[in-house]
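The structure under discussion appears below in the form of structure tokens.
Only a single protein chain was left out; the remaining protein chains are all shown in position.
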Amino acid sequence: MADQVKVAARSRRGTFVPRATVMDADDVRRALVRIAHEILERNHGSGSLVVVGLQTGGVPLAEHLVALLADIDGADVPLGVLDVAFYRDDIGLRPVLAEEVTRIPVELSGRVVVLVDDVLFTGRTVRAALDALADHGRARSVQLAVMVDRGHRELPIRPDYVGKNLPTRRDEVVEVGAAGVRIGEVVALPGPEGAR
Amino acid sequence: MAEPVRPRRVLVRGGRVVEPSGPRRADVLVEDGTIVAVEATIAAPPGATVLDASGCVVGPGLVDLHTHLREPGREDAETVETGARAAALGGYTAVVAMPNTEPATDSAGAVRALQVLGARACVEVAIAGAITVGRAGERLAPFAEMAGLGVRLFTDDGRGVQHAGLMRRALEYARPLGIVLAEHCEDEELAAGGSMHEGAWSSRLGIPGQPAIAEEAMVERDIGLVRLTGAPLHLLHLSCARSVALVRAARAEGLPVTAEATPHHMSLTDAELAGYDPVFKVNPPLRPGADLAAVRAGVLDGTIDAVATDHAPHPPESKEEPFDLAPPGMTGLETAFAVAYGALCCDASTGVPPWLAGSDPAQRRASIAELFAAMSGAPARIAGLDVASGQGGALRPGARAHLCVVDLDARWTVDPAASASRSRNTPFAGRELVGRVRHTVCAGEPVVVDGKAVR
Partner (left out) sequence: MSRPGLLSVADLGRGGIVEVLHLADSFAEVSERAIPKVPALRGKTVATVFFEPSTRTRLSFEAAAKRLSADTMSFAAATSSVTKGESLRDTVETVDALGVDVMVVRHASSGAPAQVARWVDACVVNAGDGQHEHPTQALLDCFTLREALAARAGSPPADDLAGVRIAIVGDVRHSRVARSCVLAFGALGARVTLVGPATLMPPTTQGWGVEVRHDLDEVLPEIDVCYLLRLQSERLREALLPSLGEYSERFGLTRDRARRLDPDLLVMHPGPMIRGLEIASGVADSARSLVTRQVHNGVAVRMAVLFRLLAGGLPSEPTGAGPAADEASPAGSGQGGARHG
């Protein structure tokens, strides 16, 4: 939770001030259980699956999802972590730094990759993620699971599994954490140190 | 170049004339190159050129013992004409041209050629000759021949005379000729090609340094040779505390040793080198603060007789080489008075003149009269120009009219592009200085009026 706030705050140069909770922790868990079932149903089991969480918000959700898949299907689905910093299309336009080292534990060729992220917004992160995945092999297919789809897409990208569709204004901020999903605003702090 | 047009009469009006007891309100009237009256109020005679000196001090024209005019050989860096104009703008009425030209000024012919050029310049240009042929440190140059043409100072400046035996013979040979040898003190073995002061900054910056001992060792050697030979010796651009102490002891002993220091060695430390800008590369190198303090103290107690510029112009491209390859040297004629005034007369930490709020009243500083003594009277004496052409004398009727009129309150920012020198390598670029030359009168001719060179 604290991490999430920090990340949100750093990337937006301000402090996140929540206005309303739209999903509580139980809602998030129930949505994940549903998504796990949908993934198994759609792929006829977990045989060739790899779950890849996007740094940083998608990683805890991906971990949770892998645990649920194991509970439901008894399968040991490999879990990967993907940092898309080096594939972003806004390098040079705003500060970009890597969050964590990418870890893809298996060769992706022939596998079905389920990309997991917390919030789907413009689609640019997912676009970068698709490029990043391609450097790890030629997956049979790539599917996208997100906890919140908040709209405002700038690229032709569509999720396969959605926890909740949440209409938002562009300037609002959606935060997914251990406490659930909250919506609010980022308040800028005075001075450059506000970003820290 | 315009022909010198000397007005018959010049009246310097409204200033305070520099006196040992302090500046005294007086006008100065000049007729045919000679001061004819110094009185509280003088009415302008008909046809006189009137120079407004209100708010200024009026002192004797400055004399620089150490100017590199680069002609012949490096006219891209400076010429006698442009260097003299820069000197005039700095308040100088005489400069001594160093002999490290290409070829070196080491013969009567070379001296004569320079004297012809110097005669056309807007200030007096005295010629210094080399101690050794080609400044190579091997054979004595013809001192007597050059002395016969009026050359009074001899130096291999740019280098010291490395061989002690040769220097001893040079002093012995010079003594009966009534000339003065001037030494650039640098033991080249100890300096070992270093391009800055050896110390904490050189260690950090990875620039090979030359240690203070490279200067001190030669100062000590030469003082010993003066003791042996009895010949007078002038020590150029002293930069180290120990050098100053050695000269102080020699003077106490009664040895005929004189010394000079540059404005930059009183005002800039080796920390300036941190940005690797070759404009701050100079020889001797900029030293740490303790040496600066010792040099200032040396001027204040008279151990160091003269402030000299070591004006060393270099074309811009040569200062755009890597630090170790760039030639050493800084221009100085146009900033010398203000920098020396700041270093010697103003508060050492704040740069505030002593009569203004914010300056430490307990601090020992030079008076204006002492500053003029170090920048005019003493150097004129050392170069023999007091007798030869009336430089550096007190302003009284009958004296040659060499005048320097300075506004001590004027603040100005150094703009290298505005320099009259052909070169731009001033370390004070962009810095604010206090004290600006308003008029310079050389032998009765106003060569700088209202901060502008007349010709």
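Labels A and B are assigned to the chains in the order they are written; within every chain, residues are numbered from 1.
Just so we're on the same page, a residue touches a chain if its C-beta (ideal position, glycine included) is under 8 Å from a C-beta of that chain, and two chains touch if they have at least 3 such contacts.
This is a predicted model, so every value here is computed, not measured.
**Student:** Looking at B:V28, B:A53, B:A147 or B:I207, which makes contact with the chain not pictured?
**Tutor:** Checking each option in B:V28, B:A53, B:A147 or B:I207, the one touching the absent chain turns out to be B:I207.
**Student:** Among B:P7, B:G33 or B:G199, which residue is in touch with the absent chain?
**Tutor:** Residue touching the chain left out of view: B:G199.
**Student:** Considering the whole complex, which of B:G230, B:G275 or B:P397 touches the chain not shown?
**Tutor:** Going through B:G230, B:G275 or B:P397 one by one, B:G275 is the residue touching the chain not shown.
**Student:** Can you list where chain A touches the absent chain?
**Tutor:** Here the touching residues of chain A are 83, 85-88, 91-92, 94-98, 100-103, 131-132, 135-136, 192, 195.
**Student:** Touching residues of chain B against the unshown chain: what are they?
**Tutor:** Counting only chain B, the missing chain is touched by 198-209, 211, 269, 271-272, 274-278, 289, 317, 320-325.
Keep this in mind: only the chains that are shown with their structure count from here on.
**Student:** How many angstrom lie between the CA centroids of chain A and chain B, rounded to a whole number?
**Tutor:** Measuring from centre to centre gives 73 Å for this pair.
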